[in-house]
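Missing here is one protein chain; the remaining ones are kept as they sit in the complex.
Labels A and B are assigned to the chains in the order they are written; within every chain, residues are numbered from 1.
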Amino acid sequence: MSDHDDDARVPDAPRVPGVPLQPADQDELVDGRTLDELEDYLDRGRTPRDPGIEASAECRLTLRALERVRGLSLSVLEDEASRLPSRDDTWIAGLIDSIKAEVVGGRDIPLRHPDPGVRLGVTEAAVRGLLRQVGDAVDGVVVRSSELEGDVTEAGAPIEVTLTMTARYGVPLREAAGTLRAAAVSALALHTELRIAAVHVVVDDVWLDGGGAS
Amino acid sequence: MTTEDRAGDQHHGADDGAVAELDDLSLDLTDALRGVEGVVEVLDARPVVVAAITAVADGIDGGGPRGLVDVVRTGGVLTVAASVATDVGRATPETLARVAAVLRDRAGRGSGAEVVVSVTSRVIEPPLPR
Partner (left out) sequence: MKDLRHSWRDRRVEEVPQNGGRTLTSTAPRGCPPTRSAASAGRPILARWHPRRRDGRDLGCRAEPEEDDISGTATPDEAPGPDPVVDPLSSATDATLAVRARDGDVHAFEVVARRHGPLMRVYAGRLLGSDLESDDVVQDAFLTAWRRLSDLEDPSRLRPWLMRIVSNKSIDRLRVRRDHDDIDAHDAPASREAAPDRVVESRLQLDAMWTALDKLPLDQRRCWLLRETGGWSYAEIAEALQLPLSTVRGQIARARKFLLHEMEAWR
């Protein structure tokens, strides 16, 4: 998310050319390299290859130890997190309530009514939710997002729908897209009065069915 | 008199009797909508500010259930707005038309006021299990 290009060590004191940088008291030297140097080397993915470091058994050992300790820092947290009991889920209900109140409705899509004193409408958010549900009902398909292009507030204006979906690997994509398209058109006809000019389907990811992931 | 009365509006100057009446109407309409075919849930149609004020007031007086239908009287016109969640299995335009009919009939009953109705579906979903 942010760049980390200032990871490079900043010397504590201005460098004097020709004078080797004094390692901080806390840094041991491993075959002439400081731990900071070795960590930076690890950060770079060990490229470009530093022959001096790679040739030193001590350095290699230390690199392995560093990797382990870094990896374990995260593993230990994940491990602990995976064992937190489910009683902790009560906080989620409050969070979800707050969030529901913040869902943005989007444009109001009008529906016709003979009485001029009556205004009926469906929100764009409702339609997006509908299209996600339509996708959920198609096997091997998950609709991630949808877009309605065109003036939805003007009756009869042609609207192009774009559905972005992810599919289970192995599902024939064109067929799945076709099924999804047909289901979307039906659902939109049932719940809106939009004139749907086209339904575009974009497949932007595929999931492998090891454990039912999508 | 062109004072705008709104259910739940606590600002001074509004006729308390009229406001209470609109409160009752809002509550009555909310209950009525719950029974309409195709309505999964009645959502809060009141403007955010009103809802917030009401929430605070509820905390103070410990008031009873409030209506979620927004009812405003301006002069001789009663403007009624409702937000609902509609059943994914039934045509939303028809559901909303039914809602509008209920609102118009009950709000207009005996008041002689002209009624303007607005109904919005904010969510389309399966009905909740009973």
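Points worth noting:
In the analysis below, contacts are C-beta pairs under 8 Å (C-beta built on N, C-alpha and C of every residue); 3 or more make two chains touch, one makes a residue touch a chain.
Everything numeric here is computed off the predicted structure, so don't read it as measured data.
Counted over the whole complex, the shown chains touched by the missing one are A. Residue-wise, the contact with the chain that is not shown comes from A:D204, picked out of A:E58, A:D115, A:E154 or A:D204.
Residues 1-2, 4-7, 9-10, 12, 24, 26-28, 35-36, 39, 43-45, 47, 61-62, 64-66, 68-86, 88-89, 91-92, 94-96, 98-100, 102-104, 106, 125, 128-129, 132, 136, 142, 144-147, 160-161, 164, 166, 169, 173-174, 177-178, 181, 185, 198-208, 210-214 of chain A touch the missing chain (whole complex, contact as defined above).
The rule is simple: only the chains that are shown with their structure count from here on.
Note on chain placement: the centre of chain A and the centre of chain B lie 39 Å apart, centres being C-alpha means. Here chain B touches chain A in the complex through residues 86, 88, 91-93, 96-97, 100, 104, 114-125, going by the rule given at the top. Looking at the complex, you find that chain A touches chain B at residues 105, 108, 111-113, 115, 117-123, 125-127, 129-130, 133, 187, 190-193.
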